[in-house]
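Here is the structure we will look at, set down as structure tokens.
A protein chain is absent from this complex, but the other protein chains hold their places.
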């Protein structure tokens, strides 16, 4: 049985993801929290003030979804990466640096979404995604090059599925970085769709193409279902 | 021996729970923290100012208790869930999204508890609980459907006990969401009682009905008690 | 080989300890952080302003030391506690509630330490330690009662050493709670000394009384020392 060397790297990364994913909830302000009870607003006024919090609520949900999907990606890569070296740990730190930064451009974009003729926020947002995509790409290429840090009994279909997706490299993110200078809503939707693409289709492709190899990985939970 | 695939999902979730459960302690302000030493209030004034912090203290304790109970629920489900897939991880993220949000409506409710004729805060609070209950329900139904992601040697009594509780589904939470429009204190008490119901009675029911199956699970710690 | 059931409880607790232990560093302000570069103070003024931060620095160090020692205590108990039940998890949550609260009275005490004739801060501080001690006591008594949740091959000497220390119960903390109404510096020193007492002497007592039983626990690292 091959021992997994990446335990602490994953535990540390999980901690960083966990802190980053909760950061934007701190931006949601409680209306009237600094007022004495006698000056608290009535229900109508409170609903209005809560409504004004929607950009921060949208930023929280978006940032949570983005970082959550990145965690899924990280998890997916480290199912196959079993060993570590100093370079991998430094590349992982670079990736975490971009992920912890995500709440900043997300909050910025949420704040400036009302100004559709402005593009600074979308450019910063898109640039962060580009940096994140580059970090993921370099990390995976380093770890999977000649199976350098992958497990000995790694599923070659699963690895190939990931590598195939990563073979597009940062090209779509470079295109999206260009879109950010022109159209803000398209930037958001396409960035998020692209993030999902790196999690989902790989699994689906994998399942369709090699059902027998995934069967061993996911086990068989049907024995009690009659 | 069946390997548990949910290690990282649980570690990441534990991190998110840990951050969320401490958030509201940040709202408790130290009276005079921004004052030079010469202007610090005397004891009588300090006690009064500390007394004014009680809504934030109550919010901290309530939010801690709520998220703590949710952690217990999460723990209880993942004793039986041994495998993961992308859908489970996305459903778990959805659940964590609602749990990290809990401190916001809790602080809001604590702030507006002095205004019993207002209901906005209770409605937001109750709505969050409804979303949380729905997330738990969907996650469990997905994982336990035909034992999809449960362990091979899962205790069918324990699984049945959980499913029986979840069979009520979000109905009581929908009713409570209605109560929130009418009576705020009843909302708080009933929401919390309901959260406890999803942790406690399952265990108790289980223990009474199948003592031999739980004996293997909890081991026998009496051998030294003579 | 007996499986340890407390893995997730410990991981979650570690996360909560980790967040709580860092909270007070947020209170240390960077002088001039909200000023444009041209208005930044000179070195003499900066040293003076940094000097004014000393109560927050002292609070950070004290709170870090306190929570760190509590983590040691928690670690020490859970070396022996191998199984969990709902009651233990609820008692553990109660303990974590008091631990996350520690930064609040610590910062309060640091702020009001210049006013030695005032006792409100010392009373709140001492009360928190009393609650923490009570939580630890109840948790250990519950878990160790007739070895309810301890490991099967638990070292009876180690367990007895802990129980002997806990047999004093919260009595010294009740006395200290009284001292807080009279003398603030004595409160701080005695509270901290007491916290250390619950970590250190147990180990020392243990080592002196049963060298052969600890030898198996700590292994033998001398084989290369010649």
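Per-chain residue numbering starts at 1, and chain names A, B and C are given in the order in which the chains are listed.
Throughout what follows, contacts are C-beta pairs under 8 Å (C-beta built on N, C-alpha and C of every residue); 3 or more make two chains touch, one makes a residue touch a chain.
Here the structure is a predicted model, which means the values were calculated and not measured.
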{"item": "Missing chain: touched chains present in the view", "value": "A, B, C"}
{"item": "Chain not shown: contacting residue from C:26, C:116, C:174 or C:193", "value": "C:26"}
{"item": "Candidate in contact with the missing chain, chosen from C:40, C:116, C:171 or C:189", "value": "C:40"}
{"item": "Residues of chain C in contact with the chain not shown", "value": "10-11, 14-15, 17-19, 21-22, 25-26, 28, 30-33, 36-37, 40, 42-43, 46-47, 50, 60-61, 64-65, 68, 71-72, 75, 78, 199-200, 203, 218-225"}
{"item": "Residues in chain A touching the chain absent from view", "value": "2, 8-9, 11-12, 14-16, 18-20, 23, 26-27, 52, 83, 85-86, 89-90, 93, 96-97, 100-101, 103-104, 107-108, 111-112, 114-115, 118-121, 124, 146-150, 152, 154, 156"}
{"item": "Residue numbers in chain B that touch the chain omitted from display", "value": "15, 18"}
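The working rule: only the chains that are shown with their structure count from here on.
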{"item": "Magnitude of the superposing rotation for chain B and chain C (Cα, nearest 5°)", "value": "90"}
{"item": "Distance from chain C to chain A - Cα centre to Cα centre, in angstrom", "value": "35"}
{"item": "Where chain C touches two or more other chains, by residue", "value": "15, 18"}
